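Not every chain is included here, but those present sit where they belong.
Order as written gives the chain letters A and B; numbering starts at 1 within each chain.
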Amino acid sequence: MTELEAKLRTELLTGMVRIRRFEERCVELYSASKIRGFMHLYIGEEAVAAGLLRALGPEDAVVSTYREHGLALARGLGMDVLLAEMFGKRTGCSRGRGGSMHIFDASRRFYGGNAIVGGGLPLAVGLALADRMRDRPAVTACLFGDGAVAEGEFHECMNLAALWRLPVMFCCENNRYAMGTALSREHAETDLALRASSYGMRSWAVDGMDVELVADAARRAADTVRAGAGPCFLELRTYRFRAHSLYDPDRYRDKAEIERWKERDPITQLAARMRADGQLDDTVLAEIDADVAAELDRAVAAAEEAPLEPVEDLTRHVYADRG
Amino acid sequence: MKTTYREAMREAIRDALTTDERVFLMGEDVGRYGGCFGVSLGLLEEFGPERVRDTPLSESAFVGAGIGAAMAGMRPIVEIMTVNFSMLALDQILNNAATLRHMSGGQLGVPLVIRMTTGAGRQLAAQHSHSLEGWYAHIPGLRVLAPATIEDARGMLPSALDDPDPVLIFEHGSLYNMAGELADDAGPVDIDRAAIRRHGRDLTLITYGGTLPTALAAADELAVDGVHAEVIDLRSLRPLDEHTVLESVATTHRAVIVDEGWRSGSLAAEVSARIAEQALYELDAPVRRVCSAEVPMPYAKHLEDAALPQVADIVVAGRAVTG
């Protein structure tokens, strides 16, 4: 275990803890009616965001879904702009127009935040096409769920990206459910990586509960894509610990199943491994928690005080401002 | 009995499943989950997975499958979670469901019912707040219904199932929790005529679906300062019962149309045009439309409220045409 590896692990751990704590706070804020609309939690899936996005640089692009808090944080967006957005404040990343499902940051090439299942995939293909045509060495990471794989758009985009050998990393967050529908009732063939390989692109499945395996797979995937091998497909096998959204009574899953998966909690898994390797102790963990808590408190306070977008600006940004 | 719009809808589905073996319910999460708005809760347990059929996320395929099944003698009730996702099935609805009878010279028929939730008001932002029933009302070969009362929630479905042609039913998300009385023997209702929900002599308020309560509230306010509005619930958006509308305008000589759709190209435009084209000399004031602002629906509450037709907006319009 080198210094460097230890440092990487600490960063991965911190990244996951930030997401976990952030969303736990979001739940409180939702109950307090500070956040409204649909909110989809990433809790349990943190290893995917934390591991994947390490493989990307600032030149790369990310396209995501409505379940994107974790990815936004991992991409470097601040808790403050995210929370302000969910509070519907002018200081939010989307000036309060998007909410939890529509987080954007053009400066970080974070292209949302798409609430139509499968709707982000064509955008990713287009971003990659543009980068290729402009000879930019960028990779576009496109995230979507197991349910999206049933949409026709998935098929069209896989074929198009493979046909044109575009630099897209298709990353399927397979959490085994599309709302209340289990994987086996969504798909005739539930081996999604196998399905993807039928488009003639490299595809493989990864344990999405182990952030180190995810980071490793992501690096390999990004390297091959950047090298011009065309798109690839990563199936990240994960699980959401919470309901689909805060509207969801979660009646369709066996509680024992949830408990079994919680035993593989990506944060406790990595923490245990680090302790075993003498890279983590209670003080360090306490520090991480304290830093994250402080960041969160500042973000909540800022969001509370932030101003609303003036109503007069309702129709602004429908079209470009004209000078 | 006391019931809600949601329960009335559920009762209508249950009754249809019980009395007609050709009927089945199909859609995303209608079974195990109980319907994303809980409408079909319990029906899977009661009727089994063949007749309460969960589908993958494949709007075009399962809507088209409903069309095919209807041609082959079934009476499918297809649920599209919300109108926002129906664009993915629009080709099947426009080019198959609405067209097959005519294109086949009358040989085929598509006795299909498609239900979907419509409308905004819950801070779901731009991709989840559409009111596009007006588009469907443009399509020859379809019937388009918008139940705005508990009676209609209970009665429109059986009438739609009796119809030999495809019928779309739009349920506004804000109505599901509406509680009220329903006759124990409530059953099918007429689906050809509009209904006068409140009588008045000074002005005709024309609306449908989710904005009926808003319009009625506005009528109350107007009544306070002596303006008596007649409130018409269109109920059927295609065909439009213009007769009822024109009769009312012939007595009030003033009309305001309330429609949650974007103003330009709204269903309200069609109603406004018909009034002025057929009752020009009856009008003592220009017809007014109270519609949604022409912006993708913003998340922030104050912006969403500003974008949607409010009681105050209707009152202002009502005063303007009568003042």
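Brief remarks on what is shown
Definition applied: contacts are C-beta pairs under 8 Å (C-beta built on N, C-alpha and C of every residue); 3 or more make two chains touch, one makes a residue touch a chain.
Small disclaimer: the values here were computed from a predicted structure and weren't measured.
This structure file describes a complex whose protein chains are present as A x2, B x2, with one copy per kind shown here.
Methods note: only the chains that are shown with their structure count from here on.
Annotation: 36 Å between the Cα-based centres of chain A and chain B.
Those residues of chain A that touch chain B in the complex are listed here as 36-38, 85, 88-89, 94, 96-99, 101-102, 114-119, 147-148, 150-152, 178-182, 185-187, 247-248, 251-252, 308-309, 311, 314-315, 318.
Contacts from chain B toward chain A in the complex involve residues 28-29, 32-34, 36, 54, 56-61, 84-85, 88, 122-128, 293-296, 298-303, 306-307.
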